[in-house]
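Working notes, beginning with the structure itself.
Note that one protein chain of the assembly has been removed; the remaining protein chains are unaltered in position.
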Amino acid sequence: MLIGHENTAVELIGITKYFPGTIANYKVNLTVRKGEVLALLGENGAGKSTLMKVLYGMYMPDEGEIRVDGKKVDIRSPQDALALGIGMIHQHFTLVPVHTVVENVLLSAFNTPKGKLPVSEAAKEIEEIGRKYGLEVDPYALVNQLTVGMQQRVEILKALYAGARILIMDEPTAVLTPQNAQKLFEFVQDFRQAGNSVVFITHKLNEVMEIADRIVVMRGGKVTGELPREAASENELARMMVGKDLDEITVTNVSEGDSFGNIVLSIRNLRVKSARGHMAVDGLSLDIREGEIFGIAGVSGNGQEELAEALCGLRKIDGGEILLESKNIVGKKVMEIIKEGIGYIPADRHREGLVLDMSLEENLILRKFESESFSARGVLIQENIRRYAERAIDEYAIKTPSSKVKVRGLSGGNQQKVVVAREMDIATTALVAVQPTRGLDLGAIDYVHRTLLKAKAEGKAILLISTELSEILALSDRVGVIYRGKIVKVFNRQEAKVDEIGLAMMGVSNDEAQ
Amino acid sequence: MKRSKKIALSLFPVYSVFLGLILSGLLMLLLDANPLFVYKKMLIFAFRDAYNIADIFAKATPLMLTGLAFGFAFRASLFNIGAQGQFYMGCLATVTCSLFMNNFPAVILLPLCVLASGVAGGLWGSLVGYAKAKFNANEFLISMMSTYVAIAIMNYLIRGPLIESKGEYPQTDVIAQSAWIPQIIPHTRLHWGFVLAVVIAALAYFILWKTTLGFKIRAVGMNRDSARYAGINEKRIFVEVFFISGAFAGLAGFMEVNGIQHMLVQGFNPYLGAEGIGIAILGNAHPLGIVFAAILFGALKVGGNLVVQTSSIPSSIIGIMEGLVMISVIFSYFLRERILIRMEKKMLQAEDRKEDPRV
Partner (left out) sequence: MIVEGILKGAVMMSTPLLIGALAEVFVERTGVMNIAIEGIFLIGAWAGFVGAYLTKSIGVGLVCSVVAGLVTGAIYGYFTVYLKQHQIVTGTAFNILSVGLTLYLYRVFFGVPLLPLTVEPLSSINIPLLSKIPVLGEALFNQNILTYLAFLFVGVGYWVLYHTRLGLVIRSTGANPEAVDAAGINVEKVRYWAVLFSSAMNGLAGAFYSLGFLGLFTENIIGGRGWIAFAICFLGNWNPLGVLAGALVFGLADAVAVSIQTSAFKAIPNEFIIALPYILTIVATIARKHFNVPAYLGTPYVKERR
């Protein structure tokens, strides 16, 4: 392939970006060509999003220059980027939920006139663009009444309305159902065919293989590899991504066939409503035995969060039963469920799992401060709490100057260890772990995984919910696939095949697939 | 972090008190007064004799309690702007007790008044907490409005059922001697209520940091989602916190009516609630800080009142000093936070370089 200026859309040359404490990008060179889909592949924290936010004008680079169509440009804000034809679809949507589609589009359009809003003209144009690319959406609908998939459309329309020729998409499939993801891929192809460029940020290998023309891999803030799709294999990409072979990082959890004990946790026909009011868990059933890790695989938003919250007493249950050692625990409060011995590692340690401004020891007793060992007649027993905390710090190798420091100051890995330590202690019978390794570095991921395996060895029943299929496969004895609030298929670890699980995640049953 | 730096940082509120006074001093120049002279006189007056020194603590007593009222709720991220109204409710309760049960001996009557004023303020406050828990109402707005309603109730009672026997002015009769809080130092206004207020501050500290209730309150205050995850019923906490907070303010009523005024006068001490907010901010919503801040405000009042009587400076200068001290304290918190963050960043960077050869 000939690479000349006439073929180059964007060049990033020697981009370096420092953040307090880290270097997010270090002398990164990247070229985006006209009419190509460039996949930017890398782990969490590899610096992909930062690099693209530099291009989109949200961050100012500390070093380096940007060229668009061969000319050096100065991008100081997203308005500048949009004026140059660069648009970005963020991982977390930047929409105003209480406004209409057309209002959202007009807000970000750099060329909206200062005076009266051209609402009806813009609505017409949105409809036109929608028809052209198969992105139809009612311009007068309120964004908070749209599904997540439709909201993403609005994000794309925002960029297209502003005239984007280069579209950056940051992990766009993370929030989509497989069908919507497929539709998105179709749009990406159409858009490219029209001579435009797409930068597709992802950490999922299969997506890369499906959609990219060219692949750039990043690790630790630097580009570690670049190759055309035809020359790439998943194994090779994975090695570039993590710096080791894929097999090496996959802990293989050898389970001894049917050596499990009795059923500890049994869920029968569970029905739970989401915060938005629809039945998110809709007739879900599963059993977990003593010493078993049951992994739940699925695209996020299929009822995982509601299932976990219902199990732990945080969400009202609308039907069905949850039997813990044959005792129905439906309707019990959070405190009672903790007493029953169900631990819960929530998906978001900052929002839920920890009180960041409380001390380490207070966070360690956050869910059991009223137990006999930590309080008597409403007064906390400081001495016991301190001793308990010191033991936990020791046992879980939590790196901290003392048990009195605020957990806000700890690293992500150590914060998660605090959550894990607390919940492991609560979990005398069962443990619910949701995305237990999200946002952690490899060392911490490994530690959490080994702790889960230890819990399994201790005979606990473990429900592992994760959107990272590799994590599920690495740890689970059985894998259940959740789709629209039901477990649609259960695989034994030995029989589990990635493509079959993938199909089930998309709601395709075996018979249909054949 | 170096110890000396830590101490220097923790003294920021103290520096800002001086900054506030300097700014107020600049305003004195407008009336052709020499601020140095005025401050010198204020100091001399405030500490001239036992009576004035005792008065500082007497003035600090109710301020401490309204400061605690705001500070305690603030720990739960709740805004009790209605301490003024809760204070008046406490006043009404204690004056009613004192007037109508005056044949009881002091040992019974005084505890009864304490109880009545605390419960009255607490109940009035917990209405706000209840509205928040039950109707998800904005507690800031409701507590603010509840003060005006309390003022109306007080005015009605003082001009009606509770009016003095002469029926001339909107105030009650003087309460019986048995209902007076005994003085600590004779012939001064300092009464044992000051000690009680300090004990109450200690109690607030104990509740917040040594009990499970305090644990819940702080958890709700710092992260409501986590508190829910920990099984804490936040709605109950709203009501409980507003009861305790209101009780603190109500007790200030006991201090003022039974300790100083010995009667209830319409609309007295109209800025006690607002000053309590200032004291809570100055004291960083910590009971110990609130005790000291209240004493400082007490000193400003005593010294200020005396200076006003003997110079051209009007009494409004006291409000100015209070306001400017508050604003400089807020600024100092910003500054301190910024310095702390910068130091933390430096530490992190240093550690990172040690640990991660890649970067």
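Assorted remarks:
Letters A and B name the chains as they come in the text, with residue numbers starting at 1 for each one.
Convention: a residue touches a chain if its C-beta (ideal position, glycine included) is under 8 Å from a C-beta of that chain, and two chains touch if they have at least 3 such contacts.
This structure is a prediction, so every number in the text was calculated from the model and none was measured.
From the options B:V17, B:M144, B:L190 or B:I207, the residue with contact to the chain not on display is B:M144. Contact with the chain that does not appear here is found for just one residue of B:V38, B:V114, B:I175 or B:I317, B:I317. The chain that is not drawn here is touched, among residues A:T31, A:N104 or A:N414, by A:N104.
Check A:G42, A:P61 or A:P78 against the missing chain and you find that the one touching it is A:P78.
The set of chain B residues touching the chain not shown comprises 27, 30-31, 79, 81, 131, 135, 137-138, 140-142, 144-146, 148-149, 151-153, 155-156, 159-160, 271, 274-275, 277-278, 281, 314, 316-324, 326-327, 330-331, 333-334. Looking at chain A, the residues touching the absent chain are 19-20, 22, 24, 50, 57-58, 77-82, 88, 90, 92, 94-99, 103-104, 106-108, 110, 112-117.
Methods note: only the chains that are shown with their structure count from here on.
Look at where the CA atoms of chain A average out and do the same for chain B: the two points lie 47 Å apart. By the touch criterion stated above, chain B contacts chain A in their complex at residues 210-213, 215, 218-219, 222-223, 225-231, 344-345, 348-349, 352, 358-359.
By the touch criterion given at the top, residues 20-23, 26, 220-221, 313-314, 333-335, 338, 344, 346, 351-358, 362, 366-367, 369-370, 375, 378-380, 382, 409 of chain A touch chain B in their complex.
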